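Working notes for the structure below.
One protein chain is absent from this view; the other protein chains keep their places.
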C-alpha cells in the first residue's frame, strides 16, 4: 500500500489506503482538529475528498503494481447523512460498472460505530497513457 | 474576514475568504505541492471542498457578524471540467434560492486565467440555534 | 396500491407501484415505443423519473393509508450505467436516513435480467400539512 506516498493531498490530509483490489478501495482517516468546520464536526469537504479518492481508486487497481491506471473524475455527488467529530472515517469505494473509457463507482463512508455518514456516486474517465494533454484532460481523483 | 480562523479545515488547507455577502462568498486558494494528486494536478477533492464551503457560506452571511448562520450540506454535486497544477483557485458561491429551512447554491471554480475548472451545485439545511443534537443533524459545510 | 391513480404523471407513463413499505418503494414500468429516445433505447429521463418517484415514495409510507406523507425532492442525481430497449424496468427505492424534515433515499433500477441500469441518489423535504404555500415550497417527487 505504498500508493499513499504518490498522492500528496491524501497523504497530507492523513488518509491511508487500507485495502485495494480489482473492484474496490478502502481509505481510512483518523479525525484530527484540523479536519473540523466552524460547527466543530468534520468539514463536509472531507467526505467529498474521501469519496472522490475511494471511488476513483476502485477502478484503477492492477495486479501489477506498475500498471495501476489513472483516471479523471467527471462528476461526483456526495450526500451527507450524518456527522462525526472524532474517531475514524472509513471510505469504501466499490466499482459499479466499468466501460472501456468510463467507469462508475459508489462510496460509503462510515464512522467508528459503522453508522453511514455519507455516500458518494461518481463517474470517472480513464487517462490514456501519455494522454495528459489531450482534449479530454480533466482533473483526476486518485 | 476573520471567518477563516473559525473553519479549521479551510484554514489548514490554505483557503481564505476573500468576499462574503448576503448572497455570495468567494474563497481563494494558492496551489501548493500538497494539494496535488498522483497525476501532478490539483486533487479532485480540493474542488469539492471549495464548492462545499463557498456554496454553504453563500447562504450564511449576516450584516451582524455575530449573527452569521450555520448550515449542513445535504447534497453536493461537483463537475470537473478542467485541471490545474499551479497558481490560484477562486471559488465563487452564489445563492440560487433560499427557503425558510433549505437553500441552494451554485459554485464556479476558476484558475488564474479565468478558465472554468469545476462547478458545484449544492443544497443546504440551516441549523437551528441550539439544534446540534436534533434528528436532522447532518455534517455542515462552512 | 391505489396510489398510482393519485400520481397522474406516473399513471400516464405506465409506471405502477408494486410494493410500498415504511422504508422502500418498488415501481415497475413495461417499456413501450413511446419511452424510447432517438437511439432506440429507453430515454435517460425515464430513469430519472423512476428514481425521483421511487426515492420520494420510500420516505412517505404510512400504515394508515390516509396518512401517507408528501415531500418535495431537493436534489436528485441519476447515474446511467446501462441501457435497455424492451421488457420491464424495476426501480427499487430505499430509505437511507430519515430526519425530522429531510430524508435521503437511494434507488436501483434494473431490467428483466437483473442488470443494474441506473442508480439514483436523492434528498427530499417533507411537506408540512397545509404547508403548500410556505417559503420552502419546492416541486415534489411522489
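As written, the chains take the letters A, B and C, and residue 1 is the first residue of each chain.
Here, contacts are C-beta pairs under 8 Å (C-beta built on N, C-alpha and C of every residue); 3 or more make two chains touch, one makes a residue touch a chain.
Only a predicted model underlies this, so the values are computations on that prediction, with no experimental measurement involved.
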Handout entry: Among shown chains, those touching the left-out chain
Key = A, B, C
Exercise for the section: Quick one: say which of A:18, A:85, A:102 or A:116 touches the chain that got left out. Expected result: A:102
Exercise for the section: With the missing chain put back, which residues of chain C would touch it? List them for me. Expected result: 3, 6-12, 33-39, 41-53, 56, 70, 72-84, 117-118, 127, 132, 137-142
Problem - Chain not shown, touching residues in chain B - result: 77, 79, 81-82, 96-97, 104, 106, 116, 119, 121, 123
Handout entry: Missing-chain contacts mapped onto chain A
Key = 74-75, 77, 99-102, 104, 121, 123, 125, 134-138
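Keep this in mind: only the chains that are shown with their structure count from here on.
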Problem - Residue-number overlap at the chain A/chain C interface, same or different (half cut) - result: same
Exercise for the section: Please work out the Cα centroid separation of chain A and chain B, and write it as a whole number of Å. Expected result: 19
Completion exercise
Expected list for chain C, residues touching two or more other chains, is 77, 104, 121, 123
